[in-house]
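All protein chains but one are shown in place.
Which chain is which? They are A, B and C, in the order written, and residues in each are numbered from 1.
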Amino acid sequence: MRILFVGDVMGRSGRAAIAAELPNLRSRWSLDLVVVNGENAAAGVGITETICNDILAAGADAVTLGNHAFDQREALVFIARQPRLVRPLNYPPGTPGRGAALVDLHDGRRALVLNVMGRVFMDALDDPFAGLEREIEACPLGLACDAVVVDVHAEATSEKNAIGHVLDGRASLVVGTHTHIPTADHRVLPGGTAYMSDAGMTGDYDSVIGVDKEEPIRRFVQRTPGSRYEPAGGPATLCGIAVETDDRTGLAVKVAPVRIGGRLSPALPDFWT
Amino acid sequence: MRILFVGDVMGRSGRAAIAAELPNLRSRWSLDLVVVNGENAAAGVGITETICNDILAAGADAVTLGNHAFDQREALVFIARQPRLVRPLNYPPGTPGRGAALVDLHDGRRALVLNVMGRVFMDALDDPFAGLEREIEACPLGLACDAVVVDVHAEATSEKNAIGHVLDGRASLVVGTHTHIPTADHRVLPGGTAYMSDAGMTGDYDSVIGVDKEEPIRRFVQRTPGSRYEPAGGPATLCGIAVETDDRTGLAVKVAPVRIGGRLSPALPDFWT
Amino acid sequence: MRILFVGDVMGRSGRAAIAAELPNLRSRWSLDLVVVNGENAAAGVGITETICNDILAAGADAVTLGNHAFDQREALVFIARQPRLVRPLNYPPGTPGRGAALVDLHDGRRALVLNVMGRVFMDALDDPFAGLEREIEACPLGLACDAVVVDVHAEATSEKNAIGHVLDGRASLVVGTHTHIPTADHRVLPGGTAYMSDAGMTGDYDSVIGVDKEEPIRRFVQRTPGSRYEPAGGPATLCGIAVETDDRTGLAVKVAPVRIGGRLSPALPDFWT
Partner (left out) sequence: MRILFVGDVMGRSGRAAIAAELPNLRSRWSLDLVVVNGENAAAGVGITETICNDILAAGADAVTLGNHAFDQREALVFIARQPRLVRPLNYPPGTPGRGAALVDLHDGRRALVLNVMGRVFMDALDDPFAGLEREIEACPLGLACDAVVVDVHAEATSEKNAIGHVLDGRASLVVGTHTHIPTADHRVLPGGTAYMSDAGMTGDYDSVIGVDKEEPIRRFVQRTPGSRYEPAGGPATLCGIAVETDDRTGLAVKVAPVRIGGRLSPALPDFWT
């Protein structure tokens, strides 16, 4: 199976990159499963129903979220009717939406998409380790589904590393989001799970993690409140990770970073043409 | 000028990679300046005089530190007699050692090496932005020195991004350390400063950021104290960044990630042979 | 019912105050229920079986804990055989010990003692609000027990305030611990629950929250590691809260701070003689 995961789409610039690139990638690479993190898609914070639909229409099978999941308050409502929008599974019971989506692919195969939030340097949510165990035991890779993709929305590399190892052999891909900077530690772990600490954002990197740089720099230096943060408006780099899995096991056999456009050095998988 | 920066050397595994690779790299690439972060070189926390001397002997011109700078208490003493060991400049006045080193290179040129700590999600130190301004104004690139290398030891990508932009055009290289995971956002910023949010560690990546994975995973899951953290003992990946500067300006013209050995996908500069 | 809660016993000085005062208070005030927080009783961090037994022998019906619960590693073992030692209930399932103890009082009545940890500015544990709901629904005040005492081991006053309001009318006493400084907001909440944001420690207040002040002050100023923290050795103030409940409802009718000995201004309930 061919899987593409795309990191935090940041504002208008990020959405433009999705619209311009994702349909082509989907068809050119014959992708089976595309997951996009959309927690910053609407003006840099949260997601609206229109934007969620646009990302799905551009070629995503599922959209994941993070700490900004509900910053656009309408997401608390429309998430109920959008089964392909996945919020962190470790929100407390009763939170609108779902933390796991079992997605039917074009050919009848099924992929489990999970989103979870870390707790180191982040708000307190339920235990991500226990929550992931529950979801994966309920729908084991190779038995109940053909792929498991886990978006670990977290700050600390230690927590992401730990989750990767814990799930190794039981997920097709464990990929981090939230720091908005792609890491270069993509690899297949010993047990067969593709791993990358952060997919990076899909946004303008001439910025402070996607935000127009002037105000955050001013705040770092002056330490006083000021104007609102605005997404940087320059061309985005679409950032993510490409994974090829073994159809018999659902585990990863090949992995490569994806970086298209914008300011970062380009990267494409050499195993798809 | 040819510059190599190597990220956090982690314990015995990291030291072995330095000993095995650095002398060769130094001569093969005709490096002019080599800086190595050594905050985890001694058993994963801190640095001893013997280990510092070993890293310098292997080909480093300067060794930088971070939040673990003084975990080996002897560093509070020997740092006074080791002018090539640089601790974060934003420790309070009176802290042993120095946050800036002006290093004489083999050919008489001089490089300013700075080490600074971020404050987001980290212990409170003095203002890194103000401290960097002071040091760089005191020894401007192109006027008082031929290269400026800044090791930003910090957790948050936002703070690292901001420091990169603030110093753009005034440093040869701004590179992050501390997360122990290399980022893939290496580039030359618009003003001519090479930038990478994190160099990554030089250690065994089959681990939790360099620590033998069993105990940190147990703590994440069980939340109770247990045994000591031990550095993972498998083969290390030497991680860092290669920068070629313009000799007239001291600014960067080429930049590439470096990853040699161990578990990560290899990366070498294609502009040096 | 007459209830005394005593805050974090800090090292030898705190234990001496317990030994000297608690037996007298128990008999003089004809106390029905005494709960003591013992998370710092052993050398300032954790508790041993001997020390736990000493506190129980001095007149406590139950001993509660906090973030230092297992700093003396033997507590991971002996807590299994000590039903009156209560650790935070929001440790993950499988943690040794219990977060709730149903204590049989001398006259056959029963008291539910709960210990929970906050998550603001503290390590990530399970949801304290959900955990408290579960325990209190399982053993409701006035139906299944005659008193409910909740030790909220937390840093942030906001979280403690919120827990107090949520449990108002369902607990006899909600009292905070962990900051080691007594608050002056003791009162009966509108629904009948006695509340105080922090009981204060039972330790030497000529200190930095019970620690010999020299080293913590040095670290605040110099920001470098140094010698171990040692409990301050001067005379302790026994700090806590006295509550009189209505025997029919188990809710509070009178509340007063208790401060005996040491450096703080003395306080005793005027409703017991």
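Methods note: a contact is a pair of C-beta atoms (placed from the backbone, for glycine too) under 8 Å apart; a residue touches a chain by one contact, two chains touch by 3 or more.
These figures come from a predicted structure and were not determined experimentally.
Seen in the complete assembly, the chain not on display touches A, B, C. From the options A:13, A:64, A:95 or A:245, the residue with contact to the chain not on display is A:95.
Among C:59, C:182 or C:250, only C:182 touches the chain left out of the display.
The missing chain lies against subunit B, touching residues 92-93, 119-120, 124, 126-127, 130.
Mapped onto subunit C, contacts with the missing chain fall at residues 121, 129-130, 155-159, 161-162, 165-166, 179-187, 190, 197-198, 200, 205-209, 211, 213, 216-217, 220-221, 257, 259, 263-265, 267. Although one chain is not shown, part of subunit A still touches it, namely residues 70-71, 73, 76, 91-92, 94-96, 123-125, 221-225.
Rule of thumb we're sticking to: only the chains that are shown with their structure count from here on.
Interface residue usage between subunit B and subunit C, two copies of one sequence, is largely shared: over half of the residue numbers at the contact are used by both copies.
If you average the Cα atoms of subunit B and of subunit C, the two centres end up 45 Å apart.
Touching two or more other chains at once are residues 130 of subunit A.
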